[in-house]
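After the structure tokens below, expect a handful of questions from me.
A single protein chain has been omitted from the complex, and every remaining protein chain is retained in its original position.
Up next, chain A:
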């Protein structure tokens, strides 16, 4: 009894320690090596506070987030991918058993789907112009209407109040009630839409391979870049760093940010056209699929292939807990990481023969995979796919109207500028790498000039005869030398082209009325 308790206690301690390590975000600086005592003291205090908050966070997690994701657990010789949906349905609780459904909508063609970030609402877009928004919590149809033209893609903006739809000619923004709010003509014929939540940017790729970024809060067009790699409809945003990944026909995957004309990274992933790209939630894993019948999983820190499978996929998606769904024809396969990026087949689901799966998408905070296919929509149960504990400060599936409003305002206040998007977001506030060739500062310039003048002054002169070494002559020569030494520096400083600072201040700064009488009067 006693040893068991001790063991349990130890386990709990270990777990807590691990969590603390997670929340302390790496190790602190080695204080012993520091020589500056004051800094050492300050850092010690800081580290102590960090430790405190990490511990508090770990404890909070322990008590407030007790749920763990559950997976299918096979008996020996059983394979999880042989479990059909029916048998899973039998086992799960009543609430979960109501979540999967099949919706047959044969006429308006292949469907694409989209979830809000809290997983509550689903947006459905039929290729032939059918749009519908549903509340998935109570299976309620919020709005359904037809735009009567091609719908290529749909994307929610920051919440379910607004969504963008890529239609025949332009993308449009609709509100919850299906009212058209905007027509984004600048984007052109858009094939794929993505929304960067934290930056409030709507990114689109159009049929000419142009990438557009538009700020939906201000309406400003942030960037418009030509990829130069042809038409593509493979686009995914990496939620970790808000970098956009594009898959191209040449087998390349390129990564973009709104402030750079050229792609940040270009990778040759496949020998044929890329059909799908997906990013892990942590941002370090990328899955790509190509026409060359390969699905590859990449480590984005090393840009190396972690795992490669021979399979086709039209659509890929990573779940919150790291499951990877691939759709192939009418079949959906789900892979699971069995440790060390060893992705193995976890589940399999076959649609009706002849159904073509267009898009697979995991529903956030639920163990559900949404499937948009040629004959409508489906959703299936995938145990262990969704995050079981939701943080209401991040996403709240049970949001009230008030909370939604509050969150909207907060999100707008915390909006990140588009320049903050970079491959490694941790780089912000670090010391920048030294530039290769930097222009000399004024101070450096002056210092150099002084040195040159000193050198010119101190050069020893020959003693010359016939009155050429007269003191006056020597002084004159010296002066000339100094002037000659000075000249290049003076030219440099003049090259700034900026008028004298003092002068500028005098001209521009207008004193307040009360102080004007003390100002120097211009001399008449």
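Convention: a contact is a pair of C-beta atoms (placed from the backbone, for glycine too) under 8 Å apart; a residue touches a chain by one contact, two chains touch by 3 or more; residues count from 1.
Methods note: contacts and distances are computed from a predicted model.
J.: Assuming one chain is omitted from the figure, identify its UniProt name from "U3 small nucleolar RNA-associated protein 14", "DNA polymerase alpha/epsilon subunit B-domain-containing protein", "Ribonuclease H2 subunit B" or "Tetratricopeptide repeat domain 8".
T.: "U3 small nucleolar RNA-associated protein 14"
J.: Determine which one of A:96, A:146, A:175 or A:396 touches the chain that has been left out.
T.: Touches the omitted chain: A:146.
J.: So which of A:19, A:130 or A:187 would be touching the chain we can't see?
T.: Candidates A:19, A:130 or A:187; residue touching the omitted chain: A:130.
J.: Which listed residue (A:26, A:66 or A:339) would be found touching the missing chain in the intact complex?
T.: A:26
J.: Determine which one of A:77, A:94 or A:514 touches the chain that has been left out.
T.: Considering the complete complex, A:94 is the one touching the chain left out.
J.: From the list A:16, A:422 or A:482, pick the residue that touches the absent chain.
T.: Considering the complete complex, A:422 is the one touching the chain left out.
J.: Who touches the missing chain here, A:69, A:102 or A:481?
T.: A:102
J.: On chain A, what residues meet the omitted chain?
T.: Touching the missing chain: residues 24-30, 34-36, 38-39, 41-43, 45-46, 49-50, 52-54, 56-57, 60, 85-86, 89-90, 94, 97-98, 100-110, 127-130, 132, 139, 141, 144, 146, 148-150, 168, 189, 207-208, 231, 249-252, 259-260, 262-272, 292, 303-304, 312, 314, 328-330, 352-358, 374-376, 393, 419-420, 422, 427-432, 435.
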